[in-house]
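Of the protein chains in this complex, all but one are displayed in their positions.
And then subunit A:
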Amino acid sequence: MFQFKKIAKLPLILIQCECGREFLQEEMYCCLSCQNSMCRYCTSNEIFCYYCRNCGDVQITSETSNLTVNCSSCFECPVCKNVLRRQIDTEKNYGFTCSYCFYTTRSIGVTDPNFQQVYTKINNAYKQEYEAEYKDFQDQYNRIKSIENNNFLIKKQQKNKHVLKSLTQSWTKSEALIHYSNADIDKMTKEKNLKVVLQRYNLDLNNKQVELQDFNPSQQTSTQLPIPLGLLSRKNRKCRKCQKLIFTLQPEKNSKKFAYSVQNLHYDHAPYLQVGKVSYVNKEKTELSVVIQMFNKTKNAMEYSFSPLDQQILEQYKLLTVKNLPSPTFTFNNDNIESDVQQYQKFEAILIIKDATKIQFAFSVSAKIKMPMDQQQLNYNVNVYIGTL
């Protein structure tokens, strides 16, 4: 997933998650039941649907049982990985072309006056090339399944007899239990004189197709078949601790768009901090004054307070101490909120820069949020904010 920290301009304020990673304030998520904010790596994904990036065809996981990995109507150029377009010849034969590198299926001989037969020709060509490998793979798979079934039965018998035996004593090694390593697979491919350098098996047992795809497009020639376009996925997000939903998708009626029905961002439940003016205090330039601006982007009343971090942590990560963090709590009241006016407060922090190589400071913020509908109080755990200039 893309990270905006790379593009963002300095001065910045980032949030440090419990896992140690730093993100922008808008990129953090919030779990209301755990009352904690977390990054994308501390949440788990659940796939909602698969979709094609070219034609927009959607396969929802809960509705369909026979899901495919690739789109049935879209193909990729094997040379440059661009999506292919339909083409009509002067002889009125259909085929595919790439508008970037001018690859055509006409060079392979895959053209037909009936466009749907072009798809069947491509699928048949794949099956012919990889039929032998598919048979070997199927045999291997069936062997492994039979062994696993036998193992399961024997485990049941052992439990009933209440006899403890280690598997190494009871089982002798056989050829079926050997797992092929990467070196073995390379040997097997060389023996069969295959021209492809890097391979991976993409198994789809429901449709009984095995597709071998290359990783080196620079070595491809124009005689290769077009590659079926892989599907992308849209995901829901869940908290890893309590398994509650943070972001859920909902398809809109009569369209291929999706909207979020539940969305919980840290941005909506915590104060938003921004760096204002930066100026030197001394002539010797050993102290910096930084004005930190605070906004309430939520629609709720909020109380929050600051606290400094331990000196051991600051020394470990080479962060500067903030000299005068304000001690009383700040409040944003719900009564004074207007539609266009943002609630705004600020304070001035002073940093000591003596013997510092980089200007990076940190402090922690804890917030209490009053939600009007539930009449509850949300006590946010301490978040570490890191500012870089």
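Heads up, the rule we're going with is that contacts are C-beta pairs under 8 Å (C-beta built on N, C-alpha and C of every residue); 3 or more make two chains touch, one makes a residue touch a chain; residues count from 1.
Here, contacts and distances are computed from a predicted model.
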{"item": "Identity of the absent chain, which is to be given by its UniProt protein name, from \"Gap junction protein\", \"Large ribosomal subunit protein uL13m\", \"Dynactin subunit P25\" or \"Protein prenyltransferase alpha subunit repeat containing 1\"", "value": "\"Dynactin subunit P25\""}
{"item": "Per the touch definition above, residue among A:24, A:225 or A:245 touching the missing chain", "value": "A:24"}
{"item": "Touch with the omitted chain, as defined above, among A:50, A:75 or A:247", "value": "A:247"}
{"item": "Selected from A:17, A:38 or A:83 as touching the chain missing from the view", "value": "A:83"}
{"item": "Residues of subunit A in contact with the chain not shown", "value": "1-4, 9, 11, 24, 26-27, 40, 51, 53-56, 80-83, 85, 98-101, 232, 247, 257, 260, 263, 265, 267, 274-278"}
